[in-house]
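The complex appears here without one of its protein chains, the remainder shown in place.
This part shows chain A:
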Amino acid sequence: MDDSAKRLLQRLMRRIPTPTLRSALEKWGRLTTEQQKSMDFTQSKWALTERLLGICEENELAVKQLTDLEMIHVIDNPDQGMWYAFQLMDPEDDAKSVDLTQFKEQFKSHLRELVRNVSIKMKKHTDEAVWIRIAWGDTFSRPNHLKPTYIVHYLQTPYVFVTSITSKQKPLLSQALVLSTRYQAIKDANLSGRKLTAIRDLLMKKYQQVFPTKYPIPPPENNQTISTFVLLFIDQHIEKEQAELAANRLQMACEAFGGGMLPQLQSAVYKLETKFRDHSNKTMTEREEPFRCVVKFTSTNLLESFRHCASSGIASTPVTPLLSCIPLKGRNYFLITDNGPGPSSQRGQPQV
């Protein structure tokens, strides 16, 4: 095994946690049963790495096979790293009949035309996602397998999810994607997150959405545990009076963000370009350039937090469109500018 293969394996072993290592190796299928048995998963990572290195040398495995292992691991653990969503625009007439073979061939040939030395691996997952691994090189150097880009695309949908790509590589990838999917353009979808499953579910509308019906949702059961504690201090009549209002708030919160488990976004960023409006501060109001500020919300589960804010009354209902457009438009990065000289609101009309 040459140096680059050794380094790749070491890097892989650092990346793959021991609990998932066994199943990854089994799926990889490059180890004989004896070799698999000889791996003692109670040992330290370093020891395991050495053992695996030895096995790979025995089986004469090279970079090509090791990248298979990496891909298996990433596909099974997609919620790592930072994923960015892109949207393909203006499909041609034959976009909806692009099949897997055609897409694979076209993508590989287009990308190879644009980049001299590139290593492309494409794999179809059981949930119809096409996974692409790209190791980038150039005219003078071989593909760098230590910093690959991963791309996920579902055929016949306009969305592409990408992780670990540089600004130089982005236009090359965009070109190859547009040509092979038979669309005319690709743009940033302004949605990013650590969990691929979350941003995917948000864009593909795979989470439970709530719509106005004749029958509103019953309030959640766990309210009762809170109320037994609080009953000591709050009159039962107040509870009863507030029940209908609480149910309304819950309905509106769920309509804005969704019901049940929500896709886990970690942040939402609003970049504001507006005018300072405090008449007591003349220096600021008289500036000609727009007043810029960034508002960032972070949470382990941002949409869940917003929904709870709305249902508990911390945020006013009906939910402001600035927040509800996160799931509605499927984005978490917004640039908000003033709509021109309007007397309506203090913040100015948001133009998203």
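Rule of thumb we're sticking to: contacts are C-beta pairs under 8 Å (C-beta built on N, C-alpha and C of every residue); 3 or more make two chains touch, one makes a residue touch a chain; residues count from 1.
One rule holds for everything that comes next: contacts and distances are computed from a predicted model.
Remark: of the listed names "MOC2B synthase", "Centromere protein O", "Sodium/hydrogen exchanger" or "Origin recognition complex subunit 5", the one matching the undisplayed chain in UniProt is "Centromere protein O".
Contact with the chain not shown here comes from a single listed residue; of A:Glu60, A:Asp99 or A:Asp278, that residue is A:Asp99. Among A:Thr213, A:Gln236 or A:Thr283, only A:Thr213 touches the chain that is left out of the view. If you put the hidden chain back, the residue from A:Met82, A:Ala243 or A:Leu328 that touches it is A:Leu328. The residue touching the chain not shown here, chosen from A:Lys45, A:Arg116 or A:Lys205, is A:Lys205. Those residues of chain A that touch the chain absent from the view are 96-97, 99-100, 124, 128, 154-159, 203-205, 209, 211-214, 328.
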